[in-house]
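With one protein chain held back, the other chains of the complex are shown just where they sit.
Right, subunit A next:
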Amino acid sequence: MDMPAPDARIMALKPALVARLREVLPHDAVIEDEAETRAYECDALTAYRCPPLAAVLPSSTQEVSDVLRICHEMGVPVVPRGSGTSLAGGALPTADSVILGVSRMTDVLETDYENRFIRLQTGRTNLSVSGAVEEEDFFYAPDPSSQLACAIAGNIAMNSGGAHCLKYGVTTNNLLGVTMVMMDGEVVEIGGAHLDAAGYDLLGLICGSEGQLGVVTEATLRILRKPEGARPVLMGYDSNEVAGQVVSDIIKAGVLPVAIEFMDRPCIRATEDFAHAGYPDCEALLIVEVEGSDAEIDEQLDVILQIARKHNPVELRESGSAEESAKIWLGRKSAFGAMGQINDYMCLDGTIPVSQLPYVLRRIGEMSREYGLGVGNVFHAGDGNMHPLILFDANKPGDLELCEAFGADILRLCVEVGGCLTGEHGVGIEKRDLMVSQFAPDDLDIQMAVKDVFDPKWLLNPAKVFPLAASATRRAA
């Protein structure tokens, strides 16, 4: 993985830059000591590390604006950071960049149950948004696996999803408005508490732009009343093909479950050893969850169970209590941890058309044998968002590179069958150089032209998303 060489001119600016930043921020909000900047050297893609020139922790939109204005004037790149949970290296610094962390900006600014929105500072964690409205039985729908730690700022930057987006959508479907600071320090308001944009859908454009168009400091999010209840059902099948057919049949039958999760045999075995959830030893396992009152749940599960039985399951387990529900989810929720017990792993995030599921799983199995690396599959089957986990040994020379090559092959396969490189994690640095497999040069050019509009000097998170060669002239300009 290449990153641009640090700019000696900018490195030499450090004392002057820190002095100017200290004029607008409290002393402890500017971090320049090399031992301390190390805390910001990577995100959850830990294979790549680089301490930044400095890190700043502003507390308000005004402070963010001051920081960006100074960096803009001095020509210093800025890497925005939520909680640093990106699996794609979205918050990886360069040696000549300033990390702008929003971790001190966690206030709830307005809660409105009648109009069903919450306005807050974006450093607030995903789970604590729901926490803030729980007492009125409301919740915030997008629920990425990292929801305990990840910040709304990062959710907006990556357009994060979660297990329940089949019904509730992803971040972009639940974002009503933002306060955003442009790279030159200008503060803009887009959207609000009302629905839909007046002019161009800039809100939709900003969501998922990986911190490259502006720094979102405040957000208005749609909140929803909690359903009366939810209940999962677990099904085991002898083949991936059959499990894939069950998913398709459920969707065609007119039921819209809130989640359909899929695990394959390697993943089932690993989680069983780790979490002892009592999963059957079979080729493919599905967890399907529906919501509503007890009677409504029964009605939906009737339809689902009929379909499930028709395809001869090796196991079919309905939950009869909250404990049983928790047990059904236990293995799925500990899948990543379980795989981590076996080895180091890399988590991929491609999406495929649901109909291609059996073919793609078969190809991944073949590639696994060719590369000599184990792989487990766990994913959101209802929307085709796969999370293959490739096992490797970080201490074995060459294993990481081998794993990355295998991962790249899987993602190219996703594109080949009509899918995409990333369903919810983002491109970051991880998939940056694979973008050419999904997009023609003109498709990338028009996206980069959008960045030209928002950040003409290419100072915000510059070495991400686009292949370095494709963005070279713009970054140098």
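Before moving on, here are some points about what is shown:
In this section, a residue touches a chain if its C-beta (ideal position, glycine included) is under 8 Å from a C-beta of that chain, and two chains touch if they have at least 3 such contacts; residues count from 1.
Here is the rule we go by: contacts and distances are computed from a predicted model.
Set against the options "Succinate--CoA ligase [ADP-forming] subunit beta", "Glycolate oxidase subunit GlcE", "Succinyl-CoA--3-ketoacid-CoA transferase" or "ABC transporter permease subunit", the UniProt name belonging to the omitted chain is "Glycolate oxidase subunit GlcE".
Of the candidate positions A:17, A:31, A:219 or A:251, contact with the unshown chain belongs to A:251.
Across the entire complex, the residue among A:31, A:263, A:378 or A:465 in touch with the chain not shown is A:465.
Across A:238, A:272 or A:296, the single residue that touches the chain missing here is A:296.
If you put the hidden chain back, the residue from A:8, A:35, A:195 or A:476 that touches it is A:195. By the touch rule set out above, subunit A reaches the unshown chain at residues 112-117, 137, 158-159, 161, 165-166, 169-170, 172-173, 182, 186, 188-190, 192-205, 207-209, 225-228, 247-249, 251-256, 292-293, 295-296, 299-300, 303, 351-355, 380, 383-385, 418-427, 431, 435, 438-440, 442-444, 446-447, 449-454, 465.
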